[in-house]
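For reference, the structure I am asking about is given below.
A protein chain is absent from this complex, but the other protein chains hold their places.
So, chain A:
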Amino acid sequence: MEKDFDAIVVGGGLAGLAAAYTIADAGLEVLLLERGDYSGAKNVTGGRLYLNPVREMFPDLWEKAPLERFIAHEELSIMDKERSITVRYDGAELVQAPYQSYSILRGKFDRWFAKQAEKKGVAIVNKNRVDDLIIENGKVEGVRAGGEDLTAHVVVACDGVLSLLAEKAGLRKPGVPQDHAVGFKEIIELDRTTIEDRFNLEGDEGAARLFMGEVTRGKFGGGFLYTNKESVSLGIVVGIKDLMEEPMVQAPDLLDAFKLRPEIARLIKGGETSEYSAHVIPEGGYNSLSKLYGSGILLAGDAAGFSMNIGVTVRGMEYALASGYYAAQAVIKAKEADNFESETLAVYEKLLNESFVMTDFKNFKDAPRVMENPRFFQHYPQLAGNVMKDLYEVPAGSKARIYPTVKKYLTFGEMWAMFKDFRGVKKI
């Protein structure tokens, strides 16, 4: 049957752009539909992008890509109500090119990536919301957008974490709270010199800071801060299920309280907030991935559930880029075979299984269950804060001996509970 396009990609995020870019590069006819005014208009990240896993998939892309700063300094802070403990990591490998990761602003990056995709031959139509799939005899034959029917051999649904298209195709059910977190952040503008002075950065170096504990009132999640060229991205990620439970707190209040923390307030002092954004993040891991393909349809990026929080790293964008890339490979193979049924498109899952994407998801499949332990977000930050307070305290009288000071917190019951908690961590 005659089709308007070989492939229609829905959504100009990283998965969609990666898929369209790669499909067009192979000489196929591809249309990308984006509902925003431009690619990136609806997209939000924390955020940082790790390049190593995806560098070779798009060899021409990175040299001129509008990334912000390469992350040269990592910090993790554990916060109690009135105190915090911070671990800072500096490593020679972090400051050696090619750099491992960069801070990134999606409004800038995705818009630029879309231009590169257009240069490869992708037809991009912005301001176009896809309303439905055209399904005939169980096969997806195209999409309905703006009252128009557009047909293609295959639809690559990269329509984000809620993926209404995947629901319509019967590949997934509506998302549930325990598998999702919500992130919200402010872009706070500061001039370059101020950022470099406050964060101890040289040139294009950047800093990444994660915060856990009181920042989410002990709920699953954390705070983050990334330095961009001339702004910082400051935000909170918190599990939606936890937000629905006691102690009740309104999500936006968490960010306000975070900004008032003395550790943060001095870093953003004098900065002007220029944007407030929010986005849902799939965090259910391997066990809550969608079915990845059907007849005439593939899912990539957040739409498939490709995002992962293992505490020290929160990653989604590499998986989006890679799954888009492998979806494109499947489309190219299906075109060669002139067969777009699910048995041909199954090669997508095979490619993902052989790649870092599924290997990571399988390796870390227990991470969501281990990490939802509330003790990591409340009890341990408090415990650690109390130990440090007593260690550093010099009272008016004599100072307590150090060993008994630490030991009073580490009762037998506490040690046993710790043993159990950290036995779980071995699965990560």
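Just so it is clear, a contact is a pair of C-beta atoms (placed from the backbone, for glycine too) under 8 Å apart; a residue touches a chain by one contact, two chains touch by 3 or more; residues count from 1.
Throughout what follows, contacts and distances are computed from a predicted model.
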Protein that the absent chain corresponds to, by UniProt name, given "Spermidine/putrescine ABC transporter permease", "Ferredoxin-like protein", "Cytochrome P450" or "Phenylacetate-CoA oxygenase subunit PaaJ": "Ferredoxin-like protein"
Of A:Asp25, A:Glu118 or A:Glu275, the residue in touch with the unshown chain: A:Glu275
Touching residue (missing chain; options A:Ala265, A:Val312, A:Ala337 or A:Ala417): A:Ala265
Option touching the unshown chain, where A:Gly40, A:Gly324 or A:Gly385 are the choices: A:Gly40
Contact residue for the chain not shown (choose from A:Leu76, A:Val95, A:Ala123 or A:Val249): A:Val249
Which of A:Ser84, A:Ser101, A:Asn128 or A:Thr344 contacts the chain that the document leaves out: A:Asn128
Footprint left on chain A by the chain that the document does not show: 35-38, 40-45, 105-108, 110, 126-129, 145-146, 160-162, 164, 174-177, 180, 182, 184, 186-187, 231, 233, 240, 243-244, 248-252, 256, 259-260, 265, 268-280
